[in-house]
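The complex appears here minus one protein chain, its other protein chains still in place.
Per-chain residue numbering starts at 1, and chain names A and B are given in the order in which the chains are listed.
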Amino acid sequence: MENNIITIDIEKMMFTANGKLNLVVNTHINIGELVALFGQSGAGKTTLLRILSGLIKPDKGIVKFGETVWFDSSKGINISPKERNISFMFQDYALFPNMTVEENILFAQPKKSREDALELLAVFGLSEFSKRKPSGLSGGQKQRVALARALARKPQLLLLDEPLSALDADMRVALQNEIYQAHKLLGATTIMVSHDLNEVFRLASHVLCIEKGLIGRVGTPDEVFSDSSVSGKVQITGQIARIEKQDTINIVTVISGSNQIIKVIAFDNDMENLQVGDSVLVFTKAFNPIISKLM
Amino acid sequence: MNKLEAKITQIQQSGAILLVDAEVDGQVFSALLIESATNPEWLQIGHSVNLVFKETEVSLAKNLAGTISIRNKMVCTVISINKGELLSKIEMKFNNYTIGSLITTRAVNALELIVNEEIIAMVKSNEISLMC
Partner (left out) sequence: MDPTFIETLLLTGKLAVFTTVILIILGLPLAYWLAYSKFRFKPFVEALVSMPMVLPPSVIGYYMLVVYSPRNWFGAWLGETFNLRLAFTFEGVLIASVIFSLPFMVQPLQNGLRSLPDSLREASYTLGKSKMTTFFRVLIPNIKPSIITAVALTFAHSIGEFGIVLMVGGNMPGETRVASIAIYDEVQSLNFSTANQYAFILFAVSLILLTTIYSVNKKHDPWKTI
């Protein structure tokens, strides 16, 4: 059991724009799982990711990958990022500006192989850019290079800090599939910071919610985001994309976890603490929906 | 949405369908549910739950005569009428609860609704959800 989990039991004082916040995380992650860290910005998601990578040293606690101790404040152990066999994909991509796309990949490989690098670039649809410098790429292309580079390391733990935030919806779905494939292919554990419910539902098998420095709900996306305190049998989670006021009502557009657009009528008293971007549960009874075969 | 605090008094089951009776201030309401693989722990007699139903599912009647299939009836007093071009929102007082109903403005006009008037608000059993 011990050697199949990542043990995290740490404390770290964070100095955020809104003052001090103590990050207290005590949880474990099954090795091989694709885990989403979900929560508002400033809650400590990126800090936790950086602690796992070894870039930030916790104030106290333990981080273990299986049996291997990465950090133990009581024994003064703190393994450097270099020794952890991880890959970290940064929010700003952190591509090396002095190297071409191909050189960025080659740099990351533990064992240089031009053949492997070109194959990886082909998988990500980047073949034609292999000789370009990062400054000649679009945001989406940079993101793909950053992901490819993270995979080139062949890490046992892949850490992705909002990997798809800069992409449009189509590209997002395509790359979500690629992350999923890559995760399966590597057999690595993947931990991904995400604000996006779609992404979480599509990719993650396990969700850790972080709220104000503390671990909140934990479980599968269904367990975390579906609400068993409601009897409604048709439950859809999504994010509010638009709120339009019409007559005496509001028409709320919700984009669901499977990228479907749902419109819901809501009243002013329902809307009191809702705004665009909020994650919501839309539910109705099994009696109401009408079913018909798709042509 | 409308929310009434209730206590479950009876659960009747036939196959996968459940008919739950719950009391609000001594008055019995019924809600029709579909069984889950694991019924939540709060779904049992004696438990407090919220009866939840949407404003759009509340029908209104004045001087109701004859018999009607709808089981859940609330005798209310009209608090406010907010008329839109097509849709109007009526707010009513039912015991200590405020109930909302969204009906067409035409219907409001046909009913000749006025504030402080007594009215019957009705909800079909299959429109009521339970929420703990």
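Just so it is clear, a residue touches a chain if its C-beta (ideal position, glycine included) is under 8 Å from a C-beta of that chain, and two chains touch if they have at least 3 such contacts.
If you're wondering where the values come from, they're calculated on a predicted model, not measured in any experiment.
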Among shown chains, those touching the left-out chain: A
Residue of A:I29, A:A43 or A:L95 in touch with the missing chain, whole complex considered: A:L95
Absent-chain contact - pick from A:R153, A:H183, A:R202 or A:K285: A:R153
Contact with the hidden chain (one of A:M14, A:A108 or A:A266): A:A108
Per the touch definition above, residue among A:G66, A:P81 or A:G216 touching the missing chain: A:P81
Contact footprint on chain A, counting only the chain that is left out: 53-55, 80-82, 84-88, 90, 92-98, 107-108, 110, 134-135, 149, 153, 159
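The criterion applied here is as follows: only the chains that are shown with their structure count from here on.
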Approximate Å spacing (C-alpha centroids) for the pair chain A, chain B: 42
Chain A residues touching chain B - in the complex, by the definition given at the top: 228-233, 246-249, 265, 267, 269-270, 283, 285-288
Of all residues in chain B, those that touch chain A in their complex: 1, 31-34, 36, 40, 42-43, 52, 54-56, 82-89, 100, 102, 126-127, 129-132
